[in-house]
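The structure under discussion is supplied below as structure tokens; questions concerning it will follow.
Of the protein chains in this complex, all but one are displayed in their positions.
Each chain gets a letter, A, B and C, in the order it is written, and its residues are counted from 1.
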Amino acid sequence: MDKVVTLSEAVASIPSGSHVALSGFAITRATMAFAAEVLRQGIRNLTVSQCVGAMDADLLVGGGAVSRILYGGGSLDRFGRLACVNRAIEEGSIVAEEYSSLSMVFRYVAGALGLPFITIRSLRGSDVLKHLEEKAPSAVAYVDDPFTGEKWLALRPLNPDVAVVQVQVADPEGNAWIYGPRWDNEEQVKASKRTIVITEQLVPTEVIRRDPERTVIHGFRVSHVVHLPFSAHPTAVYRVYDYDADHIRLYAEAAKTPEGMRAYLDKYVYGVKDHWEYLELLGGVRHLTKLAADPILGY
Amino acid sequence: MDKVVTLSEAVASIPSGSHVALSGFAITRATMAFAAEVLRQGIRNLTVSQCVGAMDADLLVGGGAVSRILYGGGSLDRFGRLACVNRAIEEGSIVAEEYSSLSMVFRYVAGALGLPFITIRSLRGSDVLKHLEEKAPSAVAYVDDPFTGEKWLALRPLNPDVAVVQVQVADPEGNAWIYGPRWDNEEQVKASKRTIVITEQLVPTEVIRRDPERTVIHGFRVSHVVHLPFSAHPTAVYRVYDYDADHIRLYAEAAKTPEGMRAYLDKYVYGVKDHWEYLELLGGVRHLTKLAADPILGY
Amino acid sequence: MGTEVEYTPFELMAVAGARELKNGEIVAVGLGLPVVATFLAKRTHAPDITIMFELGVIDPEPIHTGVGLADPRVWYRSKVLSTFVDMLGGVLHGGRVDVGFLGGLETDAYGNLNTTLLGDPKGKFRHFVGSGGANDIASSSKRTIIIIRHEERKLKEAVSFITSPGYIRGGQERAQAGLPGGPSRVITDKAIFGFDPESKRMTLLSIHPGCTLEDVLGTMGFKPIVPEHVPFTEPPTAEQVRIIREEIDPEGIYSG
Partner (left out) sequence: MGTEVEYTPFELMAVAGARELKNGEIVAVGLGLPVVATFLAKRTHAPDITIMFELGVIDPEPIHTGVGLADPRVWYRSKVLSTFVDMLGGVLHGGRVDVGFLGGLETDAYGNLNTTLLGDPKGKFRHFVGSGGANDIASSSKRTIIIIRHEERKLKEAVSFITSPGYIRGGQERAQAGLPGGPSRVITDKAIFGFDPESKRMTLLSIHPGCTLEDVLGTMGFKPIVPEHVPFTEPPTAEQVRIIREEIDPEGIYSG
């Protein structure tokens, strides 16, 4: 079944108020074109989740589309902090449920495997847990190990409405490959009610059948496939392109103040009609060619 | 670290009474050369586990090396039943803890992830569960979901002493690739205290580094690497060789009676010094060449 | 009426099974006739079915008939090759499987399946295959279809061992055990059965062309519910038979 649509069509399938799991990790495979289109379509009141907060979440929060974030902390690595997320937390304009990477992914695992809850050693003795017990009391509980009687922390399964995942290779059904580490992306997809795949390269299903051990997203879980080159820009896509260090620096500087962020959004999100115009604004093919990954290094 | 040893050295590391998880599934990637060497070395009183019983378990039971089997049922597919396992269960000469495929693999998952227990929907309302409650009361229990109060079946984690896994490709450290479906093998390895890798092809670590997304067994979990071609014969190894249908038929016929099985063991296990002699007894290179997999079909 | 189509009983069973599948459904399949039925559905009215084998296989396109799920012939041209946890955990236990398609040694008036043993579990018995993924599939699929030969020893009032639960002893017992779904159809070489919505007892739905009510009831180990009017099962079309014979099971291993 051919599920290939435009980014705009895929984004339009997401109602305001949805819970969206995003595939980014700091400055890599972040759903940047998706986030920009969400802002342009005026979708609001989203819950966003990911194990490690990335630039996609920061852009969405900076554009005012998010009311709740579930994440394990995050940054733009050495480029800076997630300034919009941090500011929103400090001002109390979003609710932040903060986890550790494993406790987030274990919630996805429980959601993926149909487990009623999952036990974990992490969080105990920490203020992260105290915080969760206040902000998300329905997400954590205690359970006795029926074999030893020992008391364990239990986490509630997480089932986002939609996972949005940047991949390197997908077919029109949504069967997809991810090169490099996959962090929480497989579990996000399995836990979510449906998935939107945004792919750098669209291939016939015949290609998928030639190396099926690589297929980490099953087509039947996917509702929309978007074929959109450089859709994670300015973040990196391993083996396809490197992060755009200059643009991330420009963003990190802008995001430090609400005014700077507004100017960034006006120029790079609202100032363009779509992702193609954004790429031209960056400098088009000439600029993007500089980012192409070295085939041996992968960056 | 180079962990390459002979099959005989690897098998000698396993004391009688150990719990061994085996990688076979019916007639594919069964640890046949390993099982034969266990019998030749006179190792006894093993506990054997695998999600779907395979020819390796049947040979070990037929040779009297097993006192307990944990499995989800099994067969030689259309070639016949696991005659030695079935006979031993019917006679009561081994203890059989019988599960379903998922309940076995969930026990490995809990063991792999360090969970104190794992909940499951399977087994409820079945005689499989009644059976387990009698034969393995310490493996199953009930727990209340702390979020909803619903009662769930809980399984105890499984941590075998050693996983023995037939793979297509491994390096001297034990980093390994498995082509084709991997059924429970990844979870067996992660749940076990250590792993013995038996590989059709031994490659430099440099090869592993060129496609690290394929590495499903981490070198640090591996204690011994055995490089032994046709070590799953007569079962299949996807992309390397097909099953030897004539030999499996011969085995299935022999295994139907204790006398037949004794004759089989005397000829093919005790009648040869090692795996190389076994391969010659089969007809050597000339015979094995006929089994080589077609590179497109994989069998 | 058009030309009479010739078919074997197994071909009719496969066609009847295929008709139960809707396009877009996710189907967990055991080996044998269920595979023939599912591939037939996918090549005819339901091209967007997803076919899943428990050991880690999605949507293969085999060109040779395999001896079982472990046979690499069955994995040819798959879209996914992965693991038990991925298939039985993430897909099945995660609640995504619409149809579980199973065979067995015995089934009974409440659609319980036995693949484990015949005889007295506490005394003398013969041990067979066991569960594999069958118990899991019967427990977590949204509905289950059973394909079994129509013989007295295979269709019993109560199976000697419940490997894979149907409605257990009927009524609300399955739901009380915490299980969703349950068997929707039992397809034999003489008839198709459903289940009474209240008692959950097996109910005759249609009789295959060429069989009589007496044939059906006289070769069963229990009495199903029999409604006043029982229609004949729709026979296979020439095209369905051709696809089974030429494309899916050319060696006639399962449907010959």
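Keep in mind that, in the parts below, a contact is a pair of C-beta atoms (placed from the backbone, for glycine too) under 8 Å apart; a residue touches a chain by one contact, two chains touch by 3 or more.
Note that the structure is predicted; figures quoted are calculated from it, not measured.
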**Complete:** Touching the missing chain are A, B
**From A:Pro15, A:Gly42, A:Pro181 or A:Gly271, residue that would touch the chain that is not displayed** = A:Pro181
**Item:** Identified contact with the non-displayed chain, of A:Asp2, A:Asp127 or A:Glu206
**Value:** A:Asp127
**Prompt:** Which residue from A:Gly73, A:Pro172 or A:Gly260 sits in contact with the chain not drawn here?
**Reply:** A:Gly73
**Request:** Against the chain that's been left off, what residues of chain A make contact? List them.
**Result:** 25-28, 51-54, 71-75, 77-79, 81, 85-86, 89-90, 98-103, 105-106, 109, 120-128, 131, 150-152, 179-187, 236, 238, 242-243, 245, 293, 297-299
**Message:** Counting contacts across the full complex, list the positions on chain B that touch the omitted chain.
**Reply:** 1, 111-115, 173, 175, 190, 205, 208-209, 212-213, 215, 218-221
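Operating definition for what follows: only the chains that are shown with their structure count from here on.
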**Asked** If you take the mean of the Cα atoms for each chain, which one ends up farthest from chain C?
**Response** A
**Inter-centroid spacing, chain B versus chain A (mean Cα positions, whole Å)** = 39
**Prompt:** So, what's the distance in Å between the C-alpha centres of chain C and chain B?
**Reply:** 29
**Asked** Taking each residue of chain C in turn, which ones touch at least two of the other chains?
**Response** 81-82, 85, 89, 93, 140
**Request:** Could you list the positions in chain B whose residues touch two or more of the other chains?
**Result:** 121, 150, 152, 179-180
